Structure formats: C-alpha cells, structure tokens
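With one protein chain withheld, the remaining protein chains of the complex are depicted in position.
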Amino acid sequence: MSLALLIEQLLNGLQLGVMLFLMAAGLTLIFGVMGLINLAHGSLYMVGAFACAIVAAATGSFWIGLAASLVAAAAAGAIVEVTVIRRLYDRDHLDQVLATFALILVFSEGTRWVFGSFPLYLDIPPLLQGAVPLPGGGQYQLYRLAIIGVGIAVAIGLYLLISRTRLGMRIRAGESDREMIAALGVDIKTLYTVVFALGAALAGLAGALVGALQSVQVGMGEPVLILAFVVIVIGGIGSIKGALFGAILVGVVDTMGRVLLPQALSLMLPPSQAGLVGGALASMLIYIVMALILAFRPSGLFGAQS
Amino acid sequence: MKATGAREIIANATIALLLLAVPLAASAMGEPFYVTLATRITILALAAAGLNIALGLGGLVSFGHAAFFGLGGYAAGIMAAHAFNAEPFFLGLDSTTSMPVIWLVAIVTCGLVALPIGAISLRTSGVYFIMITLAFAQMIYYFANSWPAYGGQDGLPIFIRNTFPGVNTAQPLPFFLLCYAALLLALLMFWSLRNSRFGAALQAARQNSVRVSAVGIAPFNVRLVAFVISAMVTGLAGALFADLNRFVSPSMLSWHMSGELIVLIVLGGIGRLFGPVAGAMLFVLLEHFLGGVTERWQLFLGLILLGVVLFARGGLLGMIAGKARHG
Amino acid sequence: MAEPVLTIRELEKSFGALKATDGVSIDLMPGEIHALIGPNGAGKSTLIHQVSGSIKPDRGTIHFLGQDMAGLDVAARARFGLARSFQTSSLAQEFSALRNVMLAVQAKQGSSLRVFRPVMRDRSLIEPALAILERVGLAGRAHVPAAELSHGERRQLEIAIALALEPKAFLLDEPMAGMGPEGSKVLTGFLDDLRHEAPILLVEHDMDAVFALADRISVLVYGRIIASGTVEEIRNDPEVRRAYLGDAA
Partner (left out) sequence: MRSILATGLLGLSLSVSGLANAEPVKIGVITTLSGGGSGLGIDMRDAFTLAIDRSGNEDVELVIEDDAQKPEMAVQIANKMIQSDNVDLMTGIIWSNLAMAVVPSVTAQDVIYLSPNAGPSALAGERCHPNYFNVAYQNDNFHEAMGQYANEDYKNTFILAPNYPAGKDSLTGFKRFYEGELAGEIYTQVGQTDYAAEIAQIRSSGADSVFFFLPGGMGISFMKQYAQSGLDIPVMGPAFSFSQDVLPAVGEAALGVKNSATWSKDLDNEANKAFVEAFTEEYGRLPSVYAAQSWDTANLILSALEKASPDDKEAFRAALKEADFDSVRGEFAFNTNNHPIQNVYIREVVEEDGELTNKVVATAFEDHEDAFAQDCSM
C-alpha cells in the first residue's frame, strides 16, 4: 500500500472515529451525570438526520437543515427526558435498558408513520464539495475533513464547557453527588433535562452530518448505537476523554481491519477466499478488541477502577 | 406474606394448566396453528427461564444470551444438515437426527462457550457486564453472518424435523408436549436451584456481593456456574426453536433477540419461577394479535413495554401475586 | 507469652498524595480485645480493609495464624478464619435474618455449590443459625427481612454472621455505631464474653465501650500509630490527649 493511500485510510478511520465520538460523547455524558443507559440514543441520531433532510429539502439549504437537526434532536431529547427518562434515574440498569429499548420501537415506527417508508435525500453542501490534496500525492474529501474538524471542535467545546462554565461545574457536581447539588440549590431536574438535551443534540448533529453521506432511513441509528456503546465501554463509561480515545481507536481499527485483513490473508489464500475470510474477521475485530480491553481493564481505559 | 405466596402458587398453576390445555383443545378442534403458537411460547419461556437463572437469581444482566440461543439452534441445524446429506459430523462421527443427542450437543456446546465468555465478562460488573456480553454475542453473530459454510445470513433449513424415540415429532401436538416437558423440567431445576445452598449464595451475591465474600464464598465462582447453567438451558431452547421453525439463521443470534429474552422476563416478573412463562405468553400473544390488527404493531408494542417498565414493576406476576419474598 | 494471632508489620498504603496507612504495626494476641481508635479520617477503615483483603497494601505484611495473607482475597481470608463486621451494615437485604446467618453457616461448611435439597428444609443449616440468633438476642426476629430490621438489630445481625463463621479472629468495624446507650451496654457485655472465643480487633468511637473492653489500645492519627498500650497508658499519654482525646478526657 502506498503512503498516500495509507494516509487516506487513516483519515477515513479518524473520520469514522470522530463521528462515533459525537454519538459516544452524549451517551457517556448522560451516563456520567445521570447514571442512565440510553439505548434510544440512536433514535435521536435518526431524528437529527430526518430533520436535516426534510428542512434542507424544503429550504434548499443544508445549513438551515443542520440547525434544524440540532433543534429537533434537542427538543425530542427534552420531551423524552421529561416524559419517560426522568422516571428511570432511580431504577437499575435493567429497567433503563428495557424502557429505552421500548423507546427505539416507538421512535422507529413513529418516524415511519410520519415520514413514510422510503429513504430520504440529503447531500453535502456545495461549499464543502471537492477534495484537498494530501502529502504523498493523494487527495481527501473536504466534507470528511470538515467532519473531523467539527468533532475536534465539539471535543474542545465539551472540555471547556465542563471545566470552565457554571453549567459544567454543576455537571461535575452532579457526577459526584446528586444530593449535594440539590442542597446547593441547583434545580437538578432542569439540569438533567439540559444535559439530556445536550447529549441528544450531539447525536442529532452526528445524524445530520452523516445523513449527507449515507442513507437517511428508519433504523439508521441502530448499528451506530452499538458501535457507540463499544466506544464508551472501551473508553470507560462517564469519561469524555475515554469516549474520544475509544472512538478514534474503534474508527481506525475498524477501517484498517477492513482494508488490511483481506490483503494480509491474500498472501495465503486465493483472493476470493481471502476477501470472505478477511471480511468475516474484520466484522468481528472491534468486538474482539473490546473484549480484550475489558478482560484486562474491567472498567475501560479511562474509567474509574474499582 | 402467606397470602401473596399462595396467590403466586395459584397463578403459576393456572399458567401451567392454561399453556397445556389450550393446545390440547386446539388440537382436538383441528386448529393446529394454536398448537404451534403455544409451542413458540413454551420454547421462548424455556430460553427466558435459562436467562432467569443468571438475571433473576444472580442479577447478571446478560445482553448476550441470544448467543446461546443461536448456538443451540445451530447445533440442531448443523447436525440435521449433516445427517440429511449423510456426511460425517465431527471427527468422523456420524451425525444424527435424534433429538436427545442433538440436545446434549447443544447443551454441552453452550456450556463450553459460556465458560470463557463468563470468565472474562464476570471480571466486570454493571454496565460493563451488559456491554461485554453484548460484544461477545455480536462477535458470534457476525461470524455466523459471514461464515459461508452453514448458509451465512441465509441460514440453514432443517428439511425434516429431528426425531425423538417413540414420539412423532412431525405432528404439532407431540412436539409441543416434548417442549412442554422440557420447560417443566427446566422450571423444576430453577426452583431447586433457587432454594438450594447454591441458590442462596447466588441470590445473596446479587443483593450484596461484599457480604458474600466476607463470609468466605467467592462470588465469582458462584456467578460463573450460574452463567454456564443459564447458557445451557437457553441453548436447549435454541435447539428446540430451530426444530419448531425447521430453520436456523443468524437472526437468532442478534442483539434484538437478547433484548427480547430480557423483555420476556421483565414482562413476567424477574426472578420468579413462572415469570418467563407469563412473559412469553404475554409477548407472543401481543406480537400475534397486534401484528394482525395493524402494521404499526411495533409502535404499540413499544408503548406497552414502556408502560410495564414504568408503571407495573414486578411484571405480570408482580401485579397478580404482589412483591416477591425470600424465606 | 503466646504467639500473636494476627501480626501486621510496617503496613503502608497511599491514595495519590494521601498516606492513609503509614508504617503501621499491630499484634493481636489470643484472648484479647485490641482497640483501634483515632479521629475521623485517621485511616482506621482503610486498615481494616487491608487486613480483610478488600484493599491491597503498597508495602508491609499481614500474617494470620502464621500464614502470609498476601495474595489471598477476601473470601479466602474469611475461610481462613478472619471474620469481619461492617461499619455500615452490609447484609443481603431481601433475605431474612435467619437466611443471612444460614449463608454464613453454609459458607463455614464449605458447600455452596450444592444445587439440590432446599435450604429451608436443611436442619444442618437452620439449627446452628437459630442458635446463634438466640445468642445475639434476635431469635424473635429470625424471619424478618434484613431490610426491615431496626438499625440496632442489623448490628446484632452483623455480629451473628461473624459468629456463625466460628472465626479465629474478629475484625469489628464500629459495632456500636448508631446504637442507643442501652444497646451499647448490652453489646459491650456480649463482646466482653466473645474475646474468649477469639480475639477481637475493634475499631470503635464509643470511648466508654473502648475503655471498658480493651486490653490494649492503639491510636491512629493520619495513618500512623502515635501510641499503643494499656487503657491506663493511653489515658495518660500526653501526645494522645493533645492529638485526639483533647476535650473529651
């Protein structure tokens, strides 16, 4: 493999990782602050993509669509938090898994009811079309670079939010002691709704950004949900830093595995066979990595070790 | 306390009789489909009863039990396929269509696979345990999906239902009765486990694992044994399910299946003897009748589930028989 | 003089910059109650955790009945004969008092992988457990779930579970905490007898109980033992008075 291709594939892995980070950051934030496992996070991703596609089609502007996706996902998140999620904070993980599993069914069929069964159209904005040259003679798509940029911006933003602002202070306090911040006079209910909506908005943002690359359709959130869980478990649940690291690890391992495993096997097997076996192994790779990491660090890479 | 205990016993007896009586009546009335539906309930209840050992007694939220359900199914499917093609099965041994042998293979396979999965997963706890069991199941799912030998995503048909000595398994009713007997045996085992010394240690480990180690019992060992037994029962259910559908495919291994098994238990009542049975009845009937009424049935199924989790804690049996008590 | 039952030598444990245990050495002799006192945050609980095996020390050794405890986990140490009670009660909440004690009896018998025979019909478990509940005065509450017991009753149940293990030494972490004066008095009398079954390493805040019971006292401040001796010696130690007893004495 040439250097240019290698760089391109690493960037692809990085871009996939950044995407996963946008999902995982919300998940891990919600778990860290409220102790909640939210399987319906993928549904909020879908809401973001649908909102962006519909608004972009109506207005002709991807950017308005992007704004709409943030608003729609945050609103959907807030509504779900107030009506359902709020009742789950005191429950065990089992109830949370089940209730949010039920929410997936509701969201998926509800979306299909409203928007129909056919996939929607969403394209990247003209401003971000085209490619930029890479060192070594290759080139890389501008839009994907922009996604990487957004991911880095969100990571910095979250870091600043949590370490520098009053909201962040409250979030950190909430992580350590719910009763204490209630005693401090912070309206904990509102805080939780805000955090949940923030996580939802990040998922919606990811959905909208990816919607321009992929197919906007019902069920699009489920594969990415499972990956996002893999990410936060590898990184250590509740740790934003862990989510970032885990996301990039998963993105790069998955991409490079898909590319390299079949090629490595083709040294030993006929190409058709190498493709099949390599593909099979590549699809299992990140789960193998996850199991290995948890076997040695049961609370993830950046999780609090008990 | 006595009254709620008695109510639960009556509820259990009613459920057990109903599950037996409906297919008998349906068969007599020439409605074989309702026998098939009852068989489906019975097998799903068996699978969930297996999970209930880990989840209900041990508090181990395994989000990967579909792995064992599917492995059991593949054991039946693969052996039937080899027998159908008259090929040797393993180490030159002849394959067979005899259910007892297939069940044994399914149970042993699941036990052997559950042992390392459990040993690694049980190093973690809480959400990590949920997710690592999911990860193992996904590994097996993707493997089955992309491995070409046994049909991959298309799955593996079982052209002729496997056999049981002295029973005509091709007929719906005898096959149902076999499954029903297996379910009763599994429930008997669950009951016996729950009340045994092992069950005491397992349940205590769920309530307070620090306490359990402080009296000198290693929670890890107890949980690992529970996880393996649990997987074996679910694997047996998988083998029966494959024979019921005359088909096995990776969708038996998918994370939705793992979710459904948990749903069955919670619908019925966690840790209760007949929780999985009540849950499976409710779930299959909901799926069947909602599916008949509207194509948006998944929406309503979701809403009903949500309602149960939020407002009917303790599941169906919890509503009928009140809070569960331990000796 | 007899061999010590429990020997702690030069134990050290840090959490980040904080030295929670700093060169602690303690002997527990047969038949004695050795009290460990000190202000909040002195590292008493951390020490108990290290002895019972739930926290691994950075340095130092713990020998119990002549055996090095390093590498043994909580369950293994318990099987070896080291019984502990918890500062805040740690019980199987859904189980009755009886079943909590039965669990300890079964652990002592080493038979936790038996999967047949219902425990509630097993006289070899029920009878010893009931006898112990009788001894701690909980017989009348045997069938009440632990979650519904009063605070004092839970402390009694903690002791009962420790007793059921027939240990070679007790580690009792604030057994008097939250008990009324009456309850403390009864428990003090009970522990006074208990020392003849096995020696006790006692962490306790209730100074009346400590002075009434202890054969020897070690005073722990900021992870270090600043004084160790008989009740009289500790009462009169100026450093202890200054650092800890201060106003109380």
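Labels for the chains are A, B and C, by order of writing; each one numbers its residues from 1.
Rule of thumb we're sticking to: a residue touches a chain if its C-beta (ideal position, glycine included) is under 8 Å from a C-beta of that chain, and two chains touch if they have at least 3 such contacts.
Being a predicted model, the structure only gives us computed values, none of them experimental.
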Chains on display which the left-out chain touches in the complete complex: A, B
Residue of A:Glu8, A:Glu81 or A:Asp95 touching the missing chain in the full complex: A:Glu8
Footprint left on subunit A by the chain that the document does not show: 1-2, 5, 8-9, 12-13, 15-16, 108-109, 112, 117-121, 123-124, 129-131, 139, 141, 143-144, 210, 212-220, 223-224, 255, 258-259, 262, 271-272, 275-276, 278-280, 282-283
Residue numbers in subunit B that touch the chain omitted from display: 31-34, 36-37, 40, 142, 145-146, 148, 151-155, 157, 159, 172, 241, 245-247, 249, 251-252, 256, 287-289, 291-298
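Everything below uses one rule, namely that only the chains that are shown with their structure count from here on.
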Smallest count of steps, each to a touching chain, taking subunit A to subunit C: 2
Most centrally placed chain - per-chain CA mean versus overall CA mean: B
Separation of mean Cα positions, subunit C and subunit A [Å, integer]: 48
Distance between chain centroids, defined by C-alpha means - subunit B, subunit C (Å): 43
Distance between the centres, which are taken as Cα means, of subunit B and subunit A, whole angstrom: 32
Residues of subunit B whose C-beta touches two or more other chains: none
Sites on subunit B touched by subunit C in the complex: 192-193, 195-201, 203-204, 207-208, 210-219, 221-222, 225, 325-327
Residues of subunit C that touch subunit B when the two form their complex: 52, 54, 73-76, 78-79, 83-84, 86, 90-96, 98-100, 102-104, 106-108, 111-120, 122, 125, 143, 145, 161, 164-165
Residues of subunit A touching subunit B in the complex: 31, 37, 84, 87-88, 93-95, 97-99, 101-106, 108-110, 113, 226, 229-230, 233, 237, 276, 279-280, 283-284, 287-288, 290-291, 294-295, 298-300, 303, 306
